[in-house]
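Before we start, here is the structure in question, set down as structure tokens.
A single protein chain has been omitted; all remaining protein chains appear in their positions.
A, B and C are the chain letters, set down in written order, and residue numbers restart from 1 in every chain.
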Amino acid sequence: MVGGSLDAFIGEVHRKAAALDSKFDLVCGAFSSNPEKSKATGKALGLNPERSYNSYIEMIETEAKLPADERMEVVSIVTPNHVHFDPARLALEHGFHVIIDKPLAFSLDEAVELKKVVDESGLILALTHTYTGYPMIKEARHYVRSGKIGEVRKIYVEYPQGWLSTPLEKDGNKQASWRTDPAKSGEGGAIGDIGTHAANLAEYVTGINISELSADVNITVKDRLLDDDSAALLRFNNGATGVLMATQIAAGEENDLKLRVYGEKGGLEWTHSDPNTLLFKPLDGPVQKLRAGTGYLSEAATLNTRTPAGHPEGYLEAFANLYVAFHRAVTDHSNGELKPLDEYDFPDVNDGVRGMAFVATMVASNKSDKKWTKFVV
Amino acid sequence: MVGGSLDAFIGEVHRKAAALDSKFDLVCGAFSSNPEKSKATGKALGLNPERSYNSYIEMIETEAKLPADERMEVVSIVTPNHVHFDPARLALEHGFHVIIDKPLAFSLDEAVELKKVVDESGLILALTHTYTGYPMIKEARHYVRSGKIGEVRKIYVEYPQGWLSTPLEKDGNKQASWRTDPAKSGEGGAIGDIGTHAANLAEYVTGINISELSADVNITVKDRLLDDDSAALLRFNNGATGVLMATQIAAGEENDLKLRVYGEKGGLEWTHSDPNTLLFKPLDGPVQKLRAGTGYLSEAATLNTRTPAGHPEGYLEAFANLYVAFHRAVTDHSNGELKPLDEYDFPDVNDGVRGMAFVATMVASNKSDKKWTKFVV
Amino acid sequence: MVGGSLDAFIGEVHRKAAALDSKFDLVCGAFSSNPEKSKATGKALGLNPERSYNSYIEMIETEAKLPADERMEVVSIVTPNHVHFDPARLALEHGFHVIIDKPLAFSLDEAVELKKVVDESGLILALTHTYTGYPMIKEARHYVRSGKIGEVRKIYVEYPQGWLSTPLEKDGNKQASWRTDPAKSGEGGAIGDIGTHAANLAEYVTGINISELSADVNITVKDRLLDDDSAALLRFNNGATGVLMATQIAAGEENDLKLRVYGEKGGLEWTHSDPNTLLFKPLDGPVQKLRAGTGYLSEAATLNTRTPAGHPEGYLEAFANLYVAFHRAVTDHSNGELKPLDEYDFPDVNDGVRGMAFVATMVASNKSDKKWTKFVV
Partner (left out) sequence: MVGGSLDAFIGEVHRKAAALDSKFDLVCGAFSSNPEKSKATGKALGLNPERSYNSYIEMIETEAKLPADERMEVVSIVTPNHVHFDPARLALEHGFHVIIDKPLAFSLDEAVELKKVVDESGLILALTHTYTGYPMIKEARHYVRSGKIGEVRKIYVEYPQGWLSTPLEKDGNKQASWRTDPAKSGEGGAIGDIGTHAANLAEYVTGINISELSADVNITVKDRLLDDDSAALLRFNNGATGVLMATQIAAGEENDLKLRVYGEKGGLEWTHSDPNTLLFKPLDGPVQKLRAGTGYLSEAATLNTRTPAGHPEGYLEAFANLYVAFHRAVTDHSNGELKPLDEYDFPDVNDGVRGMAFVATMVASNKSDKKWTKFVV
């Protein structure tokens, strides 16, 4: 693992997600750019002290020299955005598969470059767009694919948070500090941190792509250096339209990513505050509450569920579903049986490139006085 | 009453709303441009047959000649948009107060002209933006005014309906037919029918005004003549931003107008499917479910509630609240004690003009390739 | 109208419910045992002063002498329980139909006696068990009747209120005072005030009857004179079992009557806080949200709805539905075309007798150390 010291957030999420299904063991780490902190984290996690490394370079180079059955199998990168590209490339160049937190990189250029590295390596890179791991998101995708709502016409996706309503970054809040720092996050604040999740979810579920957008990207809190609020009108490549909202200054909101998709024959609604439910709204009949763990769901939903209906699963389980899918691919790769990546159903480097293109397009549109800006990858 | 024959929708709503609190009696009507239909409606409603008129012109002119204590007191106009201006002007010119369904008129020009007539007459015109009549909308406005959420930063208002997902107007559906007919509705379809409600609600609750917007207005159903879907990025005159969505092709949706307002210190959320609840989301404490009929609400909310907490009131009661407020103003006018209209708290001709300006601005923005279009009244 | 002075609660509810659909006009009243209060109420309501009577006796006797086309048509009785029987009997004996607030009478004996008077008179008595007037309650009944959930096995009905959590009756609260006074309410407090609603709703929807019960009836607030809390295990005449809960000391609760019915093939759930929704829970498929005003509902539900889906109706509309049904029967009676009462679908004197038997059975069971007490009418 690269990053994820004890005071970080997403590192511990990765560790628990990887542990839940006992597919991966944490064997080594470079948990911080501060070697002491890295060591302390490794100790607290019960690692062999020799495998708590001073840097990711040391980790990757040292592990690569271990016998095949002893060395780490994959690298999990959980650092802020500016430390995604280098460790990912290094890991791939040393033959390690990579699972990396979103957004993929610091910039679109980095993302495109990383895609080349992945493609050349023949190795696997998974990107943790967590929300695609939820079983009812799988079901929503199944509903669209199988034509139950007809041709998609309208998409609303919103991601309201309120935690950056005040200048937390000035009070030493670690999560706020790097996310609002252009040197660490890149050119996107909220649009990178949560906007990419929203865009990815909309495209993942519907199977259509944003083709152009009209964005309003704002810095709301005084003296903040990156956007904390955004909205965009969307056009999709099948003619559908949509609205995306991603904000971190919706005071009082937690983390309620919500997707609504309307087609010719019905609508779908999913919201993160009730993730085990998918609402199916047929044109002429009663709304149906589809529920995780029931017997009437698609294979993809069932595959991503551990417990029977009425036993709620949550964020860590969705996250773990990505690790499980990544594990399947890694295992097949080891066995020389790798199938096309789509069949494993986890976000990969292509999603990562689209995410960075989303950030770039939002920024470009915001600067433009033209209504529509093309989404170009 | 002008319009509202037996097969209409909103006329009966007006009648029940007016009847609920026994402030007004229906005494006469020109219920249809078809005299026989008008007569039949009057009969079914138990009117004196002599006061079921063949036309609104006949009605207004005849009633005006009756002795003061016999003639009608106010005129309620519930026709499609193209028959708003003429009867309203005629009524005002003959000394009758007017209560009229939204939008105010067929065009912005008509609206501006009607405002002049109202102003010159010294009479009262009320516009039935129903949703402002809900007690928890009054409470939301009170929360904003009294500073409980701080300066407003972000507004999301959405009005999803699904009933026009198919070309109903081709099957003789009366409601669909005039609403999709530019000769009857004016230049706005969904944006006039429901978009004006959404814009009005946002401005009413927050007390700030839309200053410019960027609109995407669509005809989704093939061969339809007016828009059935729209969205807009909004900018307000205090620097706040927002998003407005108004669609009639969200298959499976009913009529769920929803408003979310976020300020520096907290957020508010109200949704038409649970109208007796207002969520207050303070920045750092638990969300509070404010409920109609409780003892802790503002005077304005309490004034617009009839029943104790837990006895749901709905659409007709909200509608009736407008009639009650209108009645207060009419009574004070009769007594020569009319106060400034704001104190009666019902939508008036100025709201109507802003509504028509909203439609015009949405249409103009949609045609423009500039991102932002000024909202000019 | 008998009772319903300006400071009462349910009288104004009856007036608005009767006014909503313009089926009845309020023409006279004995609004209080205090003649001055009665006069003042009549004046405020705009009545002819001569028809604001000093007592219900005066009202009934005077009106009975008026010409048929001038005198009142029906009597609405909205007094506390101890003033139900006498005015109802007197009205019936003078040829007036009666609509009366629940519970029917002060005691089971009075109720049985009143039933005799009704039966002998050939006139109509309606009892305002409001909740049976909701369209989705009609739909629930339709679902049971048409076999969609199979044979009923289990019924949960609960009516939690919190407003009597403190000794309000000692602070001069009028509503609390008579409800906790055995001289005015009879032998039941919460069980009469709200328990009868719960029992009636369960029987109305399912079409089966309570055959025995095991009750725990409590006085929770110190020095209170009547029960403020109760629960009972139920057995029904088809072999189903159930639980009834009716309490007024559930601090923080409003008025959320809730019914759940489970049969062999599915379940139904309705709750007063969201009255326009009925949940249908099939054994093996997704829960369906049935909604008032939609096109897929039964005739009975549709008949009791005024507005399209998504335009919430509430307590007053449900109440008004009882007045409308009562009006149908009264009209048919006047025309000599009265059909069997069941076809009008409003609670009548038989429901009233069962309600009083419910109170008596709850009290008897509570005193008994036997587990089960027969429900005898």
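By definition in this document, a residue touches a chain if its C-beta (ideal position, glycine included) is under 8 Å from a C-beta of that chain, and two chains touch if they have at least 3 such contacts.
The model shown is predicted, which means the values in this text are computed figures rather than measured ones.
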Residue, one of B:28, B:290 or B:338, that touches the chain absent here: B:290
I'm checking contacts with the chain that's been left out. Which of A:34, A:237, A:273 or A:368 qualifies? A:273
Decide which residue listed in A:16, A:94 or A:328 touches the omitted chain of the complex. A:16
Even though one chain is not shown, chain C touches it at residues 149, 153-154, 156, 158, 160, 162, 165-166, 214, 216, 218, 220, 229, 231-233, 235, 241, 243, 245, 247, 249-253, 260, 262-267, 280-283, 287, 368-372
So that we can see where the missing chain sits, which residues of chain B does it touch? 280, 284-291, 294-296
Positions on chain A contacted by the hidden chain, ascending: 9, 12-13, 15-16, 19-22, 26, 45-46, 161, 253-256, 272-276, 291, 293, 306-317
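Basically, only the chains that are shown with their structure count from here on.
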Per Cα centroids, the chain farthest from chain B: A
Per the C-alpha centroid definition, the whole-Å distance linking chain A and chain C comes out as 55
Which whole number of Å gives the spacing of the CA centres of chain A and chain B? 43
Expressed in whole Å, how far the mean CA point of chain B lies from that of chain C is 35
Where in chain B do residues touch two or more of the other chains? 253
